[in-house]
Each structure stands twice: as C-alpha cells, then as structure tokens.
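Missing here is one protein chain; the remaining ones are kept as they sit in the complex.
Moving on to chain A:
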Amino acid sequence: MDGGVGLLQRQLVDYRASLFNEGILNEQFNQLQSLQDESNPDFVVEVVSLFFEDSVRLLNELAKSLDQRNVDFKKVDAHVHQLKGSSSSIGAQRVQNACIAFRSCCEEKNVEGCLKCLQQVTKEYYLVKNKLEILLKLEQQILAAGGSIPVQSEVI
C-alpha cells in the first residue's frame, strides 16, 4: 500500500512540475496551496471549483456579448478583466495571458480578434480545467490512500 501511495505521490509531483513547466500554472497556485491547512482542508478544491463556475459564467457572458451585433466592448472588457483577476489568483497563467491579449483586442475594438481571443481563452480554460481536475483527483486519491500531499519543492 505504501508503495502505491509513494507512486501516486511521485506521480503528483511530476504532474505538478509538468504543469508548471508548461506554464499552465504559476507560483500563485503554490501560494494557494500553502493557504490550505487543517482549518480549511478543501480550500484549493473550493477555490478551484469557484474559479470553474465563475469562468464558465464569464465565458458564456462573453460569448453572448460578442455574438451581438453591436458589441459592448466595455462590458466585454470588464468580463475579461474579471476572468483575468480570478485566473491570476489561482495561478492559471495561460488563461491569464490569453486574457491580457483579449483585453488588448478589446481596446482596439477588434471583434474578430476578440472572437479569436475568446476561443483561445476558452481553450486555455478547458485545458487548465482538465489539468487541475486531474491534479485534484490525484491529490484526493493520495489523501484517500492515507498519504500526505507532498509539499512543492521544485517551483520553477
């Protein structure tokens, strides 16, 4: 059993490292994890799921806004800004970067660019969602197996 946990732990570490290396996550996620302790055992899961909900809502709003004839760029910009804020808070770096590009498109009032950026953001969002879900699942497996989640030693 111990070996299984160890394997899982190593897998988790590797996986997390890969996420960092690919730039999907950044150190903010570590900060997030460091905030998780006995008083808030499911803090990361909570925040991440909050992020998912919020992002889905925002993405829908964005799609709706951009679908209209006269695009309200102010609104779009506000949404993107929110998405950027929340993604940067959990450390979803690529979503954040996509959001930055999105905002610059928005400032130019470039509808096509915005649509492209929306696609990009959506793509990145689903990517990070999948990855995070796997990560969290792994962590839960480890916890279920009675192991402890290894602290991140390698950051960059």
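Everything that follows uses one rule, which is that contacts are C-beta pairs under 8 Å (C-beta built on N, C-alpha and C of every residue); 3 or more make two chains touch, one makes a residue touch a chain; residues count from 1.
Here is the rule we use: contacts and distances are computed from a predicted model.
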Absent chain [UniProt protein name; select from "histidine kinase", "BHLH domain-containing protein", "Alpha/beta-hydrolase" or "ER membrane protein complex subunit 2"]: "histidine kinase"
Given A:Val5, A:Leu59, A:Ala78 or A:Leu115, the one touching the chain that is not displayed: A:Ala78
Which residue of A:Ser18, A:Gln31, A:Gln119 or A:Gln140 touches the chain not shown here: A:Gln31
Residue, one of A:Leu19, A:Leu66 or A:Ile90, that touches the chain absent here: A:Ile90
Positions on chain A contacted by the hidden chain, ascending: 26-28, 30-32, 35, 37, 39-40, 43, 46-47, 50-51, 53-54, 78, 81-82, 84-91, 155
